[in-house]
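One structure, pasted below without further comment.
Every protein chain except one is present and positioned as in the full complex.
Letters A and B mark the chains as written, and numbering starts fresh at 1 in each.
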Amino acid sequence: MKERLFEVWKQLRSKPMSLLGFGLIAFFTLVAVAAPILAPPEKNSRDAYLMPQDGYSPDPVRPHWQETPEKHRHLFGTTEGQYDLYYGMVWGTRTAFQVALIVVMSSLAAGILIGGAAGFYGGWIDELMMRFTDIILAFPDLILAVVIVAVTRPSIHNVMISVAAVSWPSYARLLRGDVLSIKERDFVSAARALGASDFRILGRHIIPNCIYPLLVVASLSMGRIVITAAALSFLGLGAPVGYADWGQLISLSRNWLLGSSGNPFEYWHTVFIPGFTIFLFVLGWNLLGDAVRDILDPRQK
Amino acid sequence: MAKFILKRLAFLPVVMLCVTMLLFAILQLLTPEMRASLYVKDPRQLAAVDQIIEKYGLRDPVYKQWGRWLSQVAHGDLGYSETAKMPVADAIRAFFPATLELTVLSFIPILLLGVFFGTLSAVYKDKWLDQTTRFVAITGYSLPSFVLGLLLLMVFYGKLQLFPPGRYSLDTDLLVHGESFRHVTGLLSLDCLLNGEFKAWLDVAKHLVLPAATLVYIDLALLLRITRSSMLEELGKDYIRTAKAKGLPGAVIVRKHALKNALIPVVTLSSLIFITLLGGVVITETVFDYPGIGRWGVVAAQQLDIAGVLGSTMLAAMLFVAANLVSDILYAVVDPRIRVG
Partner (left out) sequence: MSMKKISLLLVLGLCCPTSLKAKAFDPETFTYLTFSDADSLDPAWSYDTASHAIILNVYEPLFWFHETSTEKLDPLIAAKVPSKANGLISPDGRTYTIPIRKGIKFHDGTPMTPEDVRYSIVRFLLFDRNAGPSSLLMQPILGYPSTRDESGKLKPDCWKDAMKAVEVKGDTLVLHIPKPYAPLLTLLASWAPALSKQWVVKNGGWDGSEATWAAFNNPKKESSPLHEKTNGTGPFKVERWDRATKQFILLRNDAYWRKPARLKRVIVKSVDDANARKLELAAGDADNIYADRPVYTQVSNIPGVDIIDDLPMMEMNPVAFFTFKINAAGNPYVGSGKLDGQGIPPDFFSDVDVRKGFAYSMDYAGFIRDVSRGKGTQATGCIPKSLPGYNPKQPVYSLDPKKAEEHFRKAFAGQVWDNGFTFTLTYNTANTPRQMLGQMLKRRVESLNPKFRIDVRPIDWPAFLDGQRNSKLPIFLLGWNADYPDPHNFAFPMVHSQGDYPHNQHYANAKADKLIDQALYETDIVKRKQLYAQVQAIEYDDVPHLVIQDTVRFRTQRDWVKGWYHNPIFPDAPYASYFYPMYKEQRKP
């Protein structure tokens, strides 16, 4: 075991990008766990995810280091509506993890179930499940997600439901294709000829042989899911205003992208800080996805 | 093969029917008042909500509304899109060429750059070329399109005033709507060239640069990654090792043997990528104020413009089925191990 860990570490060390991915996700995990310490909620706050608001003026206040002493109460400044950006970034990390993990888990489970069964059993099961998958896939996913959220009313939960509802078909399809291709291979026929049960064939021979592309795609789509959820927030369909959510913070920055005249970057922080954070978070997952594949894929050793 | 194609084509109407059924089923969750919100936009109209519900039959059960819509479609009328302010058929005619133009123009570089750099990456695995390519691609893939789009606009329109948002400027607008302008393909950039209007072509091209760049940069990584990993897998296989052992030159191995096999997943997935691209234009079109089907669809969905959602979705569904058909055929052609049907 120790040796194995050492092996992993050796591999990691030789790949700075994977290391960066691990580092980023570790950092965000730390921030999410320590959120109540890093950004303690206001005393009378009923929901820690609601960002504290400092006044009602529309103009964002610039970050701590750019502001005159009497206004520098906010490390990252405030965004439109005087929401504390630092607080939003910290607690938004938790929101991002929740969204990403819940959506990936549930859509992966659905994808494996449906795609695996379809590819393995073939026949009418395949036909039925794949046609259903096709129908969901036939929707442009963002539009379907928007329809679902618009109908079920905008909220962070409905964003998760809608993103999961549009994410699983690609897993199902990918898995089915791989299962189909592996099913035809000699070692599966051999196992079948030896009288192995369906379950055994699936579990021992087929799934392990096609789980890696799926895991890679899943870890890749981790980032994609954060982006889709953020896009829904950007369109005004996500969490209610004031909820710590990165996508929404970007949409709050939309009016402030250009700053005031003469100082085009006056409000740079309102878009750059949440935008760069989402970018790093997604980048972390994507690099991690690479690393996961490089380390776990037995075919590449 | 022909049987297979026919079978898939026959399946098209079924998909369409199911797509619309699913949409109407989702709508079951709405109250009649919510459905009326499409027609009542101003507090001054609040008093008329009940009459609106009555007029458009919004209190009817959803299957009835679906039936009504179907019979309308059967009579050749796709309905009226309240958000596009025009009949759905007109809206498709107006928006689809714009989206197609943007998508195709983004898809070609994605395909070429993706396969090219993906192969290079695999061949020079873990060398600086591989690392750089992958890092650049992965940063693109990690950028939300609205962040990238807004930043590009800020720099290239706000600061440098090079590439404006929209589809064309006023002069081009007047030109292409003028009487002497012939609409041949519906793709404006091509039509401008065919009409010999170089200035207009340049204008259209300028408007396409930023949204296309956004799409390419963001979606490049997917294809690159697929090519690379599939290529790596092929390169690791016994026959390649044998070929290497035999002393065949590396380039020949890559071109003649590995690439052909490595392209199988690329081919099958590229149709999906094209669809992803079509879906992905939604945000890009919104950010760049580009009058395409994605922007229309998302606004229609947000405002519960059912006719509009149905119109844009049906179109996308049709394209999807077509793209899938193409991909399946290609799949069968390039990988004879797969039985079709």
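Things to note:
Assume a contact is a pair of C-beta atoms (placed from the backbone, for glycine too) under 8 Å apart; a residue touches a chain by one contact, two chains touch by 3 or more.
All of these numbers come straight from a predicted model, not from anything done at the bench.
Touching the missing chain, out of B:8, B:167 or B:228, is residue B:167.
Per the touch definition above, the residue from B:21, B:70, B:205 or B:240 contacting the chain not shown is B:205. Note that of B:86, B:267, B:318 or B:332, the residue touching the chain absent from this view is B:86. Where chain B meets the chain that is not shown, the touching residues are 30-31, 33-37, 39-49, 51-52, 54-55, 80, 82-87, 91, 94-95, 98, 105, 108-109, 112-113, 150, 153-154, 157-158, 160-167, 170, 173-174, 177, 199, 202-203, 205-206, 208-209, 286-287, 289, 291, 303-304. The omitted chain makes contact with chain A at the following residues, 44, 46, 53, 55-59, 80-81, 150, 153-154, 236, 240-241, 254-262.
What we mean here is this: only the chains that are shown with their structure count from here on.
If you average the CA atoms of chain A and of chain B, the two centres end up 22 Å from each other. On chain A, the positions that touch chain B within their shared complex are 14-15, 17, 131, 134-135, 137-144, 146-148, 150-152, 170, 173, 177, 180-181, 184, 213, 216, 220, 223, 227, 230-231, 234-237, 247, 250, 254, 257-258, 264, 271, 275, 278-280, 282-283, 286-287, 290, 293, 299-300.
Contacts from chain B toward chain A in the complex involve residues 11, 14-15, 18-19, 22-23, 26-27, 29-30, 126, 131, 134-135, 138-139, 141-147, 150-151, 153-154, 158-159, 221, 225, 229, 232-233, 236, 268, 272, 275-276, 278-280, 282-283, 286, 294, 297-298, 301-304, 309, 312-313, 316-317, 320-321, 324, 335, 337-338.
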